[in-house]
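With one protein chain withheld, the remaining protein chains of the complex are depicted in position.
Going by the order they are written in, the chains are A and B; count residues from 1 in each one.
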Amino acid sequence: MLVPVPSAPLPPVPQTPSEPIVVARGLCKTFRVAEKQPGLGGTLRHFLRRRHRDVPAVTDVSFTIQPGEIVGFLGPNGAGKTTTLKMLTGLIHPTAGSATVAGHTPHRRQRGFLEAITLVMGQKQQLIWDLPPLDSLRVNAAVYGLDDTEARRRIDELAEMLELGEELTRPVRKLSLGQRMKAELMAALLHRPAVLFLDEPSLGLDVNAQARVRQFLVDYNRRTGATVLLTSHYMADITALCPRVLLIHGGRLFYDGRLAGLSERLAPWRQVRLELAQPLPAETFHSYGELESLDGAEVRLLIPRQRLTEVVARLLNELPVLDLEVSDPPIEELIGRLFRQGVVA
Amino acid sequence: MSTRLSLARGLRIARVLLSTQYAYMLEYRAEIALWALSGVLPFIMLGVWSAALAAGGDDAGLGLGLSQAELARYFLGAFIARQFTVVWVVWAFEEDSLAGRLSPYLLQPLQPLWRYVAAHLAEQATRLPFVAVIAALFFLLQPAAFALPSPGRFLLAVLAIWLAFAIHFLLQSLIAILCFWSERAQALERLLFIPYLFLSGLVAPLAAFPPGVRQVAFFTPFPHMIGFPAQLLAGLEVSIASSFAAMAGWIALLLPLTALAWRAGVRRYTAMGA
Partner (left out) sequence: MASDWRRYTRTLRRFWGTALAGQLEYQLNLLIELLAMAGNLAGSLFVLSLFYGNGSGGSGPGLGGWSWPEAQVVLGVYTLLDGVSSTLLRPNLSRIVTHVQEGTLDFVLLKPIDSQFWLSARTVSPAGLPEIAVGLALMLGAGLKVGARLDAATLALVAVLLLSSTVILYALWFLLATTSIWFVKTWNATEVLRAALAAGRYPITAYPAGLRTLFTLVLPVAFLTTVPAEAVLGRVSGPWALASLGVAAGFLLLSRAFWRFALRFYTSASS
């Protein structure tokens, strides 16, 4: 059964321009990688004469995020998403550039900063494996200095939003992956952070659980006005949650804007599907656009956006067209292709 | 096992297993070197015993019947014997069964315990250079104690160490097999280690024990596992035939026991459908 995915709600866009809550200015991170030949000889040689190679992971990434925005962070594996998130959460120092999150410099890791943010990592967990989530939540309440009544209130509130009940009193190891992720979210949000960094929060979850997590993030954002920066492999997460996306590729910011605009940027052409009265040879279509496929009387062409009207008119005039359909290549497919091939048009 | 292995096939399996395990262990040589170092207990005990011997003059009422040089060689021998009889099959087995690697092993026409035997032998081969370096350093620091065993004695010591390894491996395998029944079987290894520690000769030559305790100790396999090879390596007087006979007896007892326990364990494992 598929749970209907809610249409993407618009974030509470502030009417007056306010101070951005996340600012990245020319962020760079270069990792120093030791060059070592394998084997004992290589180790010895490395010991005597160290050689390093600098590998840029993130280069000159700048953007700002307003309070309350939900922003999707896209890019193939190894593009620099996690490195950027780690710089914004203060887990690693930028090599160059600077970041400001909730008014703090992240890598100083001051208490005020740590209490204002949270990081959820889909493949890592902070809950205590052998104990019910409630115990981990109590630990976090103490760590963040919440008193018992306040902690109780927030736990109840989050449990209701996440539809968690008696699961909270069952050992974590006995929970399903989806229940565990929901409990992880509770642990990460108990201190009511203003900025949420989510790294693949729905990794490995089934479609149902993904949809629930998504719905929760939308509700949470609406209720608390929290800012969300999220990476995900599931395009559905991005299309449902993020009106704005950042696309990073090869460590550089490649796109920053509305999701719809991304497809124009990624695919400056549209797809035209024709059904003809009779099959025609492939050469016939060269003058109209790029031939994507030819299957008997069914033809798919790619046509640059700016020539679309003109070409469609010509097609209808010059060829025996029974049916014609113009479509945008689906964004999932474009990004999927981008991730697979690792190239940006 | 029901499949009859021809000798050639057995040798080939052994060669492949040993060489892959050796390559694997080489990757972990840094850790193995540290493991080797964590066996320093005999050297600490040597310090205490030699100071006591020096303080008390000739034999000092310790009943050791050893000179300082012999004492030093004994504890070096104990160190070496310990290095090549370290067994960790309980932990490896438990990890493999938790990680679900056991089921595929059970499908192969090779008793899975042989894998662990090969892994241990490969690990010992990796240890060998570190142990040699430590022994060389030892003699550099204690030149007065230097003496090499005669070739005959050395070969006997190697044989004794292998037999000691076999006994230790079988004992621990029995505990490992209990993992089929109880998740906490591994904790039993802690209990087995205690008599091993105190009765094997690792912390004191058995000659120093009161006669009653010594007699009881010789009814256990432990004194043969460290003390006997150490005495052989140190060139001390020792009743070779009776010790080898005792070791053979223990293996004759433990081998069928382990095989039976294994079969019962696998039956339980498959019945549980795990």
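Note that a residue touches a chain if its C-beta (ideal position, glycine included) is under 8 Å from a C-beta of that chain, and two chains touch if they have at least 3 such contacts.
Given the structure is predicted, the values throughout are model-derived calculations rather than measurements.
Contact with the chain not shown here comes from a single listed residue; of B:G10, B:G47 or B:P129, that residue is B:G47. Shown as candidates are A:R138, A:R180 or A:R212; the residue that touches the absent chain is A:R138.
Across the interface with the omitted chain, chain B contributes residues 28, 30-31, 34-35, 37-41, 44, 47-48, 50-56, 60-63, 184, 187-188, 190-191, 194-195, 197-198, 203-204, 207-210, 213.
Residues 31-32, 57, 82-83, 86, 89-93, 107, 109, 111, 114-115, 117-119, 121, 124-126, 128, 130-131, 135-136, 138-145 are the ones on chain A that touch the missing chain.
FYI, only the chains that are shown with their structure count from here on.
Centre-to-centre separation between chain A and chain B, using Cα means, comes to 54 Å.
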